[in-house]
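A protein chain is absent from this complex, but the other protein chains hold their places.
Every chain is named by a letter (A, B, C, D and E) in the order it is written, and numbering of its residues begins at 1.
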Amino acid sequence: MIALLIRDLKLGTRAGGGFGLGLSFFLIVVVLVPFGVGPEMGQLSAIAPGILWVGALLACLLSLDRIFALDWEDGSLDLLATSPLPMEGVASVKALAHWLTTGLPLVLAAPVLGVLLNLPQAGIWPLIWSLGLGTPALSVIGTFGAALTVGLKRGGLLLSLLVLPLYVPTLIFGAEVARRGAMGMEIATPLLMLAGITCGTIALLPFASAAVLRVNLR
Amino acid sequence: MIALLIRDLKLGTRAGGGFGLGLSFFLIVVVLVPFGVGPEMGQLSAIAPGILWVGALLACLLSLDRIFALDWEDGSLDLLATSPLPMEGVASVKALAHWLTTGLPLVLAAPVLGVLLNLPQAGIWPLIWSLGLGTPALSVIGTFGAALTVGLKRGGLLLSLLVLPLYVPTLIFGAEVARRGAMGMEIATPLLMLAGITCGTIALLPFASAAVLRVNLR
Amino acid sequence: MMPDLGKYAQAVLSSYAVSIALLVVLVAMSVWRARKTRRELTDIEQRVRRDG
Amino acid sequence: MELIVRDLAVARGGVPVLEGVGFQLSAGAALVLRGPNGAGKTTLLRTLAGLQPPLAGHIGLDRDAMAYAGHADGIKATLSVQENLEFWARVFGTQGVQPALEAFNLQPLAARAAGNLSAGQKRRLGLARMVVTGRPVWVLDEPTVSLDVDAVAMFASAVRAHLAQGGMALLATHIDLGLAEAQVLDVAPFRARPPSPDDFDGAFL
Amino acid sequence: MELIVRDLAVARGGVPVLEGVGFQLSAGAALVLRGPNGAGKTTLLRTLAGLQPPLAGHIGLDRDAMAYAGHADGIKATLSVQENLEFWARVFGTQGVQPALEAFNLQPLAARAAGNLSAGQKRRLGLARMVVTGRPVWVLDEPTVSLDVDAVAMFASAVRAHLAQGGMALLATHIDLGLAEAQVLDVAPFRARPPSPDDFDGAFL
Partner (left out) sequence: MASIWEYANPKKFIETTDRLLPWLSVTALLCLVVGLVWGFFFTPDDYKQGSTVKIIYLHVPAALMAINAWMMMLVASLIWIVRRHHVSALAARAAAPVGAMMTVIALATGAIWGQPMWGTWWAWDPRLTSFLILFLFYLGYMALWSAIENDDTAADLTSVLCIVGSVFAVLSRYAVNFWNQGLHQGASLSLDKEENVADVFYHPLLVSIAGFVLLFVALVFLRTQTEIRARRMRALIARERLQ
């Protein structure tokens, strides 16, 4: 399992591995939004937490199809399925690797990009907390979606369509934490809900992902 | 050329052709934003034109890699290159087909989705105008990006990164038209600029796309 | 005969029109596809029986 | 009409693969390219078909006279066999796909979606496309891959019919096609010599 | 240890491909599967390796005893040869990739990025993985594709060494491997008969 994690991280960070692409996409979305909605600082600062969350979510989303597709194409997935690793373990490790290469950088970059959108000072820590707690759920749910569409040609857009509705609860609670934080309100309740969702998905979804992967390998 | 257009439209609308996926993605982005920024109608209505434009742009963006990738994978692109069709023609037709299967539906769906974001009544026609004029430019620019990255494995995210900066001028003027329209202001100037960009890209970019395609086929 | 719908006539009528149109489309599509597949299946079954 | 190739050098991925290739082919004749894996047959054919520029040398015929068929067939899975062929007929401005269907015994499959064909049937569809192009010079890269014996014979007779009408054919293949009349060119002797490492220019070698 | 397969039926894409397959393989023996293209060799091997469930029948050995190598090698282009092998060694919980490197003469290439290998070298790397798994039953699908003569001999001796240690090997191949001692099973006779079209149930046939 650790071997798989290390390999995935190595592959992610070597040339063409896609590390940083999610981050750049995040950056670009955050930069595009002011072009779209206009440059007034007051308005931007009001929507900043929401936009940051939506941007992070989209960046996450677009890197999902790499989770299994490359291993599927070169046959590694078949070999992993016949290896001693349980499929559930493979799915979990893949999700973890995805989070480490995509989610974690997003969490770290978010405060910096928050400045671009004039995010209030008070909102920075809640933003980091909410993203830090929420992005693991995004990775795990996304791994499930990637497992569903592995083997489909150009499944990318379909993957987005399948995964996005699943992202809704995470997004709502996460953005709520960030928004309340930015307004200086109390954030314990949504944060707790967010933590609950993350724990629940981490505990249960890998089983669904593994089942789906097995079906897809047949 | 017409044969190619008809074939691409047929392929796009048959099963698995991806027609409608761009539309669904647009829908999803528009739905996600309120979850992020909160449900107050006043605020939503203020950012509605911008969000609609960014959403349309992202939906366009994500369907770009289908433009050439499928033809590349099954060898059709090689065969088209050795056919009597000029490469410039192929690039233009591909862009047109992309617009018809992605851009046009977005234009038609935008007013409906505007309702979700509480877009002011006055803003509907300017929105349609700006998208109708702007999305062809998005398709043509995107075709250029797709031509650049054809043949790269999982070039999707890279493609997004390359194309997004190129989309910025279109986005600025397009969103400006929609925003001014929603506020009941005069829209002639940005609309003219938008039209200029569209005409310019349509007239010139297919040559660049064709050149890049030829290089990629070598 | 037509009931007086008052100032909301447009809303009521359009919602009836939209819904009934959508239902008709759904039913028509279903029936059309049912007919089509039934026909195609008969063709193929005949061909398969003939060719063994 | 005649295809004269003189002193052709071709490169793949920036590395010269073949050099000094020359041959001459007149109307009604076929040329079979042979050579081990990786020798450069595909590269040579792609260059002749105009998909990539030659490093050096001269190809004495317009690329508009050539029709190319590579490793991949360019078949659209969701279109039917007939629709696939008709598309290419329209692109090449010819009429009627019946002869092509007949030449490769595809009529029984004409209405089938091309994605549901077996590998060999797909290949036959890919070859039928050549008939539809109406071009005089066929450039074929391993045309008989995944064909069974009958289909190879079908292919050979299609090529013969094409030659009889004054066409030409260039084929790269590893197997025996039963085209006894064809000339054979082994590309192995034309393998490019690695340039001297002192020659620090152009390709930085 | 013994591999007993009885009355196995396998399907691909929902269509039964082979049925009634049975054989018996004891420690130290090898079985070569033969049959025309599309006969179902790949499907049979995938079923044995546990990648897909059989339609019917019995496989008398745990899938944990098997190591599978398919058409694709699962090689990561950006990792070096050594890193690729070490990864699989850790996954299978074995130590030391040196014997595997030696068996396929890969030491000179150990530090090379796997993406820069030629097709034959890649295949050798894929086969070296089998040595690394340490599993008793090798299930190999066309292992010698794109190998040259020397490499085929290398492969045959690796298989022999494995058998000598009490292992087993199941291979599907079209060529002669020089493994004279291996049993041969032609899968063509086991081809599944198409079910009667009147049987309107289960898979709708």
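Here, contacts are C-beta pairs under 8 Å (C-beta built on N, C-alpha and C of every residue); 3 or more make two chains touch, one makes a residue touch a chain.
Because the structure is predicted, anything quoted here is derived from the model rather than measured.
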{"item": "Identified contact with the non-displayed chain, of A:L106, A:A146 or A:L162", "value": "A:L162"}
{"item": "Interface with the undisplayed chain - residues on chain A", "value": "144, 148-149, 152, 155, 158, 161-162, 164-166, 168-169, 172-173, 176, 189-190, 193, 197, 205, 208, 211-212, 215-216, 218"}
{"item": "Where the unshown chain meets chain B, residue by residue", "value": "15-16, 20-21, 24, 27-28, 31, 34-35, 38-39, 41, 44, 115-116, 118"}
{"item": "Absent-chain interface as seen on chain C, which is shown", "value": "1, 3-9, 11-12, 14-16, 18-19, 22-23, 25-27, 30-31, 33-34, 37-38, 40-41, 44-45, 48, 51"}
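Basically, only the chains that are shown with their structure count from here on.
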{"item": "Between chain A and chain E, the fewest steps along chains that touch one another", "value": "1"}
{"item": "Set of chains adjacent to chain A and to chain B", "value": "none"}
{"item": "Distance between the centres, which are taken as Cα means, of chain E and chain D, whole angstrom", "value": "34"}
{"item": "Distance between chain centroids, defined by C-alpha means - chain C, chain D (Å)", "value": "50"}
{"item": "Averaged-CA centre spacing for the pair chain C and chain B, given as whole angstrom", "value": "33"}
{"item": "Junction residues of chain C - those touching two or more other chains", "value": "none"}
{"item": "Residues of chain D touching at least two other chains", "value": "none"}
{"item": "Complex interface listing, chain E residues touching chain C", "value": "197"}
{"item": "Complex interface listing, chain E residues touching chain A", "value": "49-53, 63-64, 66-76, 78-79, 83, 87-88, 90-93, 129, 133"}
{"item": "Complex contact set, residues of chain B against chain D", "value": "2-4, 7, 10-11, 14-17, 71, 73-85, 217-218"}
